[in-house]
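With one protein chain withheld, the remaining protein chains of the complex are depicted in position.
After this line comes chain A, so read on.
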Amino acid sequence: MFKSNRSRRLAADILTYVVLCTLAAFCLGPMVWMFLTSLKPEADIVTSQMQYIPTHITFENYVAIWTQSNFPVLITNSLIVTTVTVAICVVTGTLAAYAFSRLVFRGRNNIMLGYLLIRMFPAVMMIIPLYVMMRTVGLVDSRFGLALAYTSFLLPLFVWMLKGFFDAAPKELESAARIDGSTRLGAMVRIVLPLARNGLVASSVFIAIAAWNEFIFALMLTTGQGSRTWPVGLQLMVGEFQLPWGVLAAGGILSILPVMLLFAVVQRAMVQGLTAGAIKG
């Protein structure tokens, strides 16, 4: 009886690990493959025999994409668009989320519901009207215009996320601050924001990653070099008759570096933000 119990538990453990490893392989496999490919010379990539581990490691792909294409411009554009998107979201979204969390006004719940509803429409449906609007106001093919477009679908998400963090901060703290001499806005900035800091970081990183990786809006709303972002740029490197695998892989690796760096820096705050309320009663 005892033995069969133990062996059953062992079997369950093995099964668990098999499932987890399979999932991990599916998640990490493409990344690893991309990384390995980026280190191979072009001749070693397309071969008759599958070659997993590069036989001789080269950085020529990285040099090529950085010097012989407009990749630096693409990355810069992406950085600018992402930064502007995050900036708009943080400023307006924080104020909005605070208002939704603390003030009672007519239509509050309906507006929040509306924000959720917007997320349910496929992005493709919104692109054409958005394109027409952007063209009317002359914001097509501009980095600011693209950031505005991103804001239009990321801001509702940001407000929803942040409202949850604000709701978790005790209201009495602001009451205390208001009696101590703060204005309502002052109480928010001095008392509530430091408390919701982790949530703010987590929500901002979420927005930043979404904006950084966005493809369809960028493809539709940018036409020239001046505002094109890296996902579109990489896509356009795929020609009809040639497919520069190595260079594309190097571009991919370079593009996820900023995201990884961002994660490394804010990782602690973000994990705390995402689990806030889970452990504190």
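Observations
Going forward, a contact is a pair of C-beta atoms (placed from the backbone, for glycine too) under 8 Å apart; a residue touches a chain by one contact, two chains touch by 3 or more; residues count from 1.
The rule is short, and it goes like this: contacts and distances are computed from a predicted model.
Between the names "3-isopropylmalate dehydratase small subunit", "Multiple sugar transport system ATP-binding protein", "Molybdopterin synthase catalytic subunit" or "NADH-quinone oxidoreductase subunit N", the one given in UniProt for the chain missing from this structure view is "Multiple sugar transport system ATP-binding protein". For the chain missing from the display, the contacting residue among A:P30, A:P72, A:G114 or A:P194 is A:P194, taking the whole complex into account.
Check A:N110, A:T183, A:Q225 or A:Q267 against the missing chain and you find that the one touching it is A:T183. Within the set A:P30, A:P72, A:G114 or A:P170, the residue that contacts the chain not displayed is A:P170. Hidden from this view is one chain, which touches chain A at 170, 172-173, 175-183, 186, 191, 194-195.
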